[in-house]
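Of the protein chains in this complex, all but one are displayed in their positions.
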Amino acid sequence: MSKLLEVKDLRVSFNTYNGEVQAVRGVNFELNKGETLAIVGESGSGKSVTSKSLMQLLPAPQGFIKSGEILFEGQDITKLSNRAMQKIRGSEISMIFQDPMSSLNPTMKVGRQIMEGLIKHQGLSKTNAKNKSLELLKLVGIPNPEVRMTQYPHQFSGGMRQRVVIAIALACNPKVLIADEPTTALDVTIQAQILELMKGIQDETDSAIMFITHDLGVVANVADRVAVMYAGKIVEVGTTDDIFYNAKHPYTWGLLGSMPTLDDDEEELFAIPGSPPDMLNPPKGDAFAPRNEFALEIDKVMEPPMFKVSDTHYAATWLLHEDAPHIEPPEAVKRRMQGFSNTGSKDDKKK
Amino acid sequence: MDKNNKVPKDLLVPMERKEDESEKISGPSRTFMQDARRTFFKNIVAMISVVLMLFIGIMSIFGPGMNEHGLDDQDLSRAKMPPYVSALKNIPWLGFDGTLKGKYRGADVEEATQNAYARYSNNDDFIDIKVLDEGDGTKDSAVVKAKYHVYEAKDMTDEYFWLGTDTLGRDQWTRLWLGTRVSLIIALVAAVIDLFIGVVYGGVSAYYGGRVDNVMQRILEILIGIPNLVVIVLMILILKPGITSIVLALTITGWTGMARIVRGEVLKLKEQEFILAARTLGTPDRRIIGKHLIPNISGIIIINTMFTIPSAIFFEAFLSFIGLGLVPPEASLGTLVNAGFENIRLYPYLLVFPAALISIIMIAFNLIGDGLRDAFDPKMHK
Partner (left out) sequence: MARYLLKRVIYMLITLFIIATISFFLMKMLPGSPLSAADKLSPEQREVVMDKYNLNDPVPVQYVRYLANLAQGDLGLSFAFDNTPVSKILMDRIGPSAQLGAQALIFGTILGILFGLIAAISHNGVLDYTSTIIAVLGTSIPSFVFAGLLQKFLAVEWDLFPVALWGSFSHTILPTIALMIFPLATAARFTRTEMIEVLGSDFIETARAKGISEYGIIFKHGLRNALIPLVTVMGPMAVSLMTGTLVIEQIFAVPGIGKQFVDSVMVNDPPTIMGTTLLFAFLFVAIILIIDLLYVIIDPRIRLSGGK
């Protein structure tokens, strides 16, 4: 597998009235051709900021990339000019946003909003762009595309709008598709449809998808690999199986434990207490320590490095240190991981 | 990732916890009103405007008593005296040196000088002439600058009219502050009446809804359709000119804006859960209105009133300006500006002060209104 996108030690900050908010504090990951990487975390963990910095869409002038590299096909795009970046946006890397209700221009016909990118990046004529847009609308499953082209966003339902947003993102056959919580604002039934659609599209176009979500349930369905973010850092990364069957980081345990399932109705959810730290003054040591019932004394003074679990699986917790006390995941989480592994989450469905 | 060597291994033991820190809330909690007040007090521009308005308000009360001249002390012998302030009389460019200045033209210096003398009642002993252009004999080619020492000429060097006198010899300082007082009273009274009628009408219409709302809205729609300008002028025509008529004319349609805003707000609030909850719990109407509705719409009411005041000041001035306002010797900022216009060419000081004052008042009120709007906007709270 070849690396399409590689993020190295990315740090993103926001200048606010109260001082510098360190939203992303040294993130490393890569995205390979044709794979789906899910980035999971609570709100405020820096996952959306990470995705926006890939597109260089941080709100100027407050948000800025402090350091680090984003290599797209070997080229560091943080160094690109605004104009060069415009050529990449929408054609090489494109993005699907969270809220379909507000992410379409309310006063522009849907057709034109799709055609815009085609005309800009592929230099298509109006007629060609129109034909291509019709195809795209068909591809994302919108009935009556000829009529729908000439309508305004308010004439579409939420799910239909998200399909339009996806069509816009797919217009120029991007190599990377970033989906920032694409299903969060939708009804559960519609969510499933949109996820199916995205999977289908990936099989057809072979784009790499970076899927940002806070919902582990969604992750199990779509992702090849999962990166768990907490307080501006990736705390655990691995294949979907690694994360679901063999999670090592207490935060990931917490995420798995707070996921309601049908099988085990008698047991309590394993919740993570408290709330994420204030990124204005990120805590010393391990940011998760105050909420971590398995925290070690060392967490107060030193940040844990990424410990290797397997070739595909890494986690940043001192619990993996050879001299650390051996701690088992809480019973509830253990049972749950056992359960996932028995039913087999993703690979069975895929093959 | 092989930095493990320097890891202090003795610390690899479970952490001891004193208390549960995970639920700690950082930052003190503040109520909405505290936030609003804080935002407003931090708004420098708005605070300067408030101070300025306080100063103008105080001056409108005490200003007229600060010298011995009265509102209607007419004396033609001292008409059109320029501003004269003893402390500032040696700074010529400020214009408080008790002189009238002007440029005069003629075919030659002699003729230009004569023109200047003629203008200033031939009191050539008290006129300084400065030649600006010798001229070449053609018409109006020579220019002289004349400076007429009015107070010396009239032998009144111990009298000081700080802002000069008007065409009837009345002290402009006294009239300016009395005029301000009248303008402010009209504006405040009109604003309070608008507020009262508007809130009651809008509130009742929205709160009771249904047929009451329907009827009241139809009436309001028609009233809003009538241009206030026309109504105001017609009202003034049939009423006796005076402060009361102006207030009446301003308020007769002025409250409609407030009524519309209040109705909209109340309708919006009525649908919200906390009101529904209060109703479900059987809270009496009076209490819902007093405890839930009024606190939640007070912001928008205050803001709207803040913008009513300058618009009332403007309309009063406007009426006086087109000759429908107060009757002499009463003064308001509008009548003063109007009188200033009549003398704009020869006695510009009669226009400058009232015009500047009315502009400052309007700007200050608008800025206070802006500041309040920001203060009541949760998005602006930092």
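Annotations
Letters are used for the chains, namely A and B, taken in the order the chains are written, and counting of residues starts over at 1 for each.
We adopt the following convention: contacts are C-beta pairs under 8 Å (C-beta built on N, C-alpha and C of every residue); 3 or more make two chains touch, one makes a residue touch a chain.
A quick note: this is a predicted structure, and the numbers were derived from the prediction, not measured.
Among A:43, A:105, A:125 or A:144, the one in contact with the hidden chain is A:105. Among B:54, B:237 or B:327, only B:237 touches the chain left out of the display.
Checked against the full complex, the one of A:117, A:277 or A:290 touching the unshown chain is A:117. Residues of chain B in contact with the chain left out of this view: 221-222, 225-231, 233-235, 237-238, 310, 314, 317-318, 321-324, 337, 340-341, 344-345, 348, 351, 355, 358-359, 362-363, 365-367, 370.
The chain not shown here touches chain A at positions 55, 57, 59, 82-83, 86-91, 94-95, 97, 99, 102-108, 116-117, 120-121, 152, 154, 165, 168-169, 171.
By our rule, only the chains that are shown with their structure count from here on.
Partner chain B is touched in their complex by these residues of chain A: 17-18, 273-275, 278, 289-291, 294-302, 305-308, 318, 321-325.
Within the complex, the chain B residues that touch chain A are 1, 3-4, 7-9, 11-16, 20-23, 26, 382.
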